Each structure stands twice: as C-alpha cells, then as structure tokens.
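What you see is the complex with one protein chain gone and the rest in place.
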Amino acid sequence: MNNLKKKKNIKLLQGNEACAEGALLAGVKFFAGYPITPSTEIAENMARKLPKIGGKFIQMEDEIASMAAVIGASIAGLKSLTATSGPGMCLKQENLGFAIFNEIPCVVVNAQRGGPSTGLPTKPSQGDMMQARWGTHGDHPVIALAPSTVNEILTLTIKAFNFSEKYRTPVILLLDEVIAHMREKVEMPAPEDIEVINRKKPTVPPEEYLPFKPDEDGVPPMANFGEGYPYHITGLAHSEKGLPISDSQQIDHFIRRIHDKIQKNIKDILIYEKYLLEDADTALIAYGSVARAAERTVKLAREKGLKVGLLKLITIWPFPDEIINKLAHKVNLIIVPEMNLGQIVLEVERASQGKCRVVPYGRVDGELINPIEILGKIQEQEEIKK
Amino acid sequence: MKQKKLLEVHQNNSVKISVRREWCKSCGICIEFCPKDVLVPDDQLKPIPENIDACIKCGLCELRCPDFAITVEGVEEKDE
Partner (left out) sequence: MKTVIDRYIREEMFPHIWCPGCGNGIVLGAIIRAIDDLNWDRDKIVAVSGIGCSSRITGYVDFCTMNTVHGRALPFATGIKMANSDLKVIVIMGDGDCLAIGGNHFIHAARRNIDLTAIIINNMIYGMTGGQYSPLTPTTKFGSTAPYGNIDQSFDLCELAIAAGASYVARGTIFDPRQSTSLMKKALDKKGFSVVEIISDCPVSYGKMNKIKSPIDMLKWIKDITVSKKAWEGLSPDEKKEKYAIGEFLSKDRPDYTELYEEIIKKAQETGGNK
C-alpha cells in the first residue's frame, strides 16, 4: 500500500488565498488586519479559517493597531500574520521597527498597489521595494521575499514564517496586485512534507534567562509571555536583559548583532532561480510578477538567437550581492525590468561594481510589464552596442 | 543580592520608620502631609522621624512617597 504513489493534491487558488493556506500550513494562529485592496482576501480567509483551528482573528481599528496586535500575540506565543497594501504598510512602519529591534517573529504581507498615496488601488506595482528595506527608521536588518506565482506564494508564506521564527525577526512578503488576485494551480503539500520551524525556547531557569543574549547562531532563545519568564521588552536601546541602556558600546554591539544574525545566515535566507544563464551574455534580473514576463522574454530572445538568461530574485532583502557580482563578471549587460522607476536596479548596479552595464526598465502606469517590451529593451541595447 | 543601602532606621517600641536615603529625592511630601508632624527635614531635606513617638502608623508617608524611600512598620511587642 505504501508504494501507492501519493496523489497530488492540486487546487485552483487565488494568490491571496494561497497566502492564507500557506500561513495555516506554517502554523499561523493569529491574524490582525485592516481591510485594504488588494490584500483584503487574506483577512477574509483568515477570519473564516482561523477559528476552525482554534486560532484567532481580529479586525483592528487601523494598520498601526493591527501591527501592534500581531506583535503582542507573537510575544504571547502565537505565530502571527498581518496583511496590507501601500497606505497601510506606511502605517505599520513604527511598530515594524519595534518588532525588529525586539526580535519578535511575525509575517507582514504587502500586496503592492500603485502609489504614491492612494494611487492605483486595483493595479499592480513594485514601488515598495525600498520601503520594505528602509521603511522604518534607524539602521535595521530585514528579510523580504517576493513570490512570482501563486504556488510560490504558498511555499514562500511557509518560508516567511520559518525564517521569522528561526531568526526572531519580522519577515515581509512582497506580493503585487497581479499575483495577489490571479488564480493558478497550486500543488498543496501534504502537512507531513512541510518543514515547520518554531522559535527556540530558553533552556535556562528564569533567573538566568537573558532575552537578548544570542546563542552561537546569533539568535536569542525566546520565552513567551506567561511561561514563567518575567522580562522586559522596550523600544529603547536595551541590554541583553531587555532593560534600557545608554552605554554606547553595548548599544553598538546590539545593533550590529541583529544585523549579523541575518548576514551570517545569508546562505540559508537567499532564494533565487537561474534560467538559461549558463551561456548568456545578457541577463535579466526580475522578481515578482515581472519575473513571469521576463522568463517569457528569455524564450522569445533565444528564438531570435540572442543569448539572454534570467536571474529571478525571490529573496529581495538581504540583497544577493555576491550572486549578482558573479553574474556581472560573466555577462556584458544586465537589464532590470521592474514596476517602479528603478529601485532594485540601483542595488544591482551597486552589487555589480561596474563589471558590466546595468540598465533599468521601469513602468509606473499600473500596467504589467509584458515580455515584448522587455525584448524591445534588449534589442534597443543591442543596437546601441553596434 | 544584598546591596548596601543607606538605610536609616528609627524605632521605638511600637513603630519602625526606615528611610532609604539614596532613593529619597527630598520632595518633602512625606514631611508636609504627616498628620502628626512626626517627620522633620534634615540638611538635605530628607525626612528624619524626630517625633517618632507621635506616629499613628497611618502609613500615608509610605503610600505617598514617590520614591519608595520611606517605610513604616508596626513593631510587635515581644516578651523575652
């Protein structure tokens, strides 16, 4: 009987629905949010499904409160999720910084829509890439992932929870309106095939527990409130004990340490895909829904005999500097199509260190970039070269 | 952990008044509002229970001290 091939469980899911399903598979037990297009279906799914598994959903009075509630629930021991879009993401920033500084796991979804301001609520954008990196004030690390298919939304939502628990940090999942609302086939993994990571618990008695003293991997074990480990959490610069400090050496050490825990584990965190880059002299670097178009462009270009390949970024932050630097040594040209006026392209330029030409291709009109446009950009560059 | 406190203890056979001098910020509240004028300020404006025998153990000085610097305990009459 065991030899019977497991039947694949294929479902047709909307991107936001896949996000909710992924969260449930990862063990989410709490959601707080405030409705905003194009993320609302995540909240609606959570409202329906969480109580069925004994989890909790709450619609808060705004996104600031949602972010706060998610952090509170996580400290009290539940894996927590919130989802929003541009205007709401702006409101979450102060509390996001609080969670980063206090190393509180949680997942924040930003289904990107056209901005600035109210912008284009029902149109896609990739305008919040830098906000994901630098949205909250002060020097801070961040993990941000950008899926480009509905299936990836599911698997990366699980990853996002795992990273957040493993590294004690918020993780931002960057969707865009296209993949959030698109319906695609999703292969539902069997729960037993999924790796689910839970936060490390302290192994020392309460008197010895230091909530911000890292283990060797740079990550401190986390006691949940109510488990008999009384300790303090504050947005002020704090000691390993969690109490406010003003000693510059300790502060410096703390802030570097929370960066280091991400950098040190970057190999584990970086996810990307290479497509036909082996012999390529031109590389496209794309992410999110634009990566779908870029993949198609590669095929079209190959049909025309052009040696074009694609590096699809999935982990956006921390940025894959080394991978891009190596690529820049190999190719003559990198084109970065993105639905903004050039955000990730600047990072690509920085990582390339002048080893090849880096050219942006941006759109901010709320229309998805299509494969033909990108091909046009490649051909235009070929012309320039001649 | 035992920390050396600058603890000043005054006692008669009914009450013990302790002043944690390093925590006291000399606000004068305990002195002013003591209903029996038990406390008087020293040169640093910290309370000294000079008239301790007048103390009625109302506890107000302790409850109103913003710095947890003064405590009043009843003394059990002990027969030895």
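Here the chain labels run A and B in written order, and each chain numbers its own residues starting at 1.
We take it that a residue touches a chain if its C-beta (ideal position, glycine included) is under 8 Å from a C-beta of that chain, and two chains touch if they have at least 3 such contacts.
What you see is a predicted model, and the numbers here were worked out from it, not measured in a lab.
Student: Just one of A:Cys19, A:Ala43 or A:Val70 touches the chain that is missing; which is it?
Tutor: Hidden-chain contact among the options goes to A:Val70.
Student: Per the definition of touch given earlier, which of A:Asn9, A:Thr118 or A:Thr234 contacts the omitted chain?
Tutor: A:Thr234
Student: Just the residue numbers, please: which parts of subunit A touch the chain that's not shown?
Tutor: Per the touch rule, subunit A residues meeting the hidden chain are 29-30, 32, 48, 51-52, 54, 56, 58, 60-62, 64-66, 68-78, 80, 94-95, 98, 225-236, 243-244.
Student: I need the residue numbers on subunit B that touch the omitted chain, in ascending order.
Tutor: That gives, for subunit B, the contact residues 1, 3, 22-23, 25-29, 32-33, 63-68, 71, 73.
By definition in this document, only the chains that are shown with their structure count from here on.
Student: If you average the CA atoms of subunit A and of subunit B, how many Å lie between those two points?
Tutor: About 59 Å separates the centre of subunit A from that of subunit B.
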